[in-house]
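Below: one structure in structure tokens.
Some chains have been omitted; the remaining ones sit where they do in the full complex.
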Amino acid sequence: MTTPLPPVGATTWVVADGYIPPSSTGPVPEMVSHDSVCMLNAGSVAASVDIHVFFTDRDPAGPLTVVIPAQRACHRRINDLGDGIVVPGVDYSLVLRSDVPIVVQHTRLDSRQAANALMSTIAYPAG
Amino acid sequence: MTTPLPPVGATTWVVADGYIPPSSTGPVPEMVSHDSVCMLNAGSVAASVDIHVFFTDRDPAGPLTVVIPAQRACHRRINDLGDGIVVPGVDYSLVLRSDVPIVVQHTRLDSRQAANALMSTIAYPAG
């Protein structure tokens, strides 16, 4: 095991282009169309991350809280966030707020057509 | 409804690689080739966003103004910006200037060939 690294990242992150494609081609679950937030807590204490969900036509929902243990990655499909807050086919955005520094990357797999498409970006570190 | 978050983001954003693929494969409208700017106004007052369009061979056009209500996401296809300023097949860039902080992500869906491609990036926060 490595010596813990100093904390890296920011405590507020934004994903502006949220959208879960509403259909899929290929085996379940790996090729199911999905949005993911991939988070790293490289520090030595657990991170508590509040995920706020924004929509185009109604008030924001959440926050949903995800706990990431110290020195752990956490890749979470938005499809599985729970509570039915985000449904396929609806535009949304996310603000993630953590009590310790983390890093967030946003990735989409779209398998609506016969060969899947991917996109990814480091989210926007807002503070 | 959640308590309003403090404003997050920047007031000037740049998308350098604008291009709407000029053909498409698949059902309309969801699989029509498009560029999108996905914007989040997480703050508690409406955002007025001026979109300036730059070309390779002529003077810039616009601005087109988009209003994003408080605490709302706004995902806008460039194809539908109006006024016929941006047409498929032409290279362009965008500068977006908002009166309050927002976050902007740029995404392209290209369905010219039989299975769509995607790309996305957080835009460049310029101030």
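Quick notes
Letters are used for the chains, namely A and B, taken in the order the chains are written, and counting of residues starts over at 1 for each.
Going forward, a contact is a pair of C-beta atoms (placed from the backbone, for glycine too) under 8 Å apart; a residue touches a chain by one contact, two chains touch by 3 or more.
Everything quoted here is computed from the prediction, not taken from an experiment.
The total count of identical chains across the complete complex in this file is 4, with 2 shown in place.
Just so it is clear, only the chains that are shown with their structure count from here on.
Between subunit A and subunit B, the centres computed from C-alpha atoms are 21 Å apart. Across the interface of their complex, subunit A is touched by residues 1-2, 5, 8-9, 25-26, 30-31, 36, 38-40, 42, 71-75, 103-105, 107, 109, 111, 114-122, 125 of subunit B.
By the touch rule above, subunit A contacts subunit B in their complex via residues 12, 14-19, 52, 54-57, 59-63, 91-93, 95, 97, 106, 108, 110, 112-124, 126-127.
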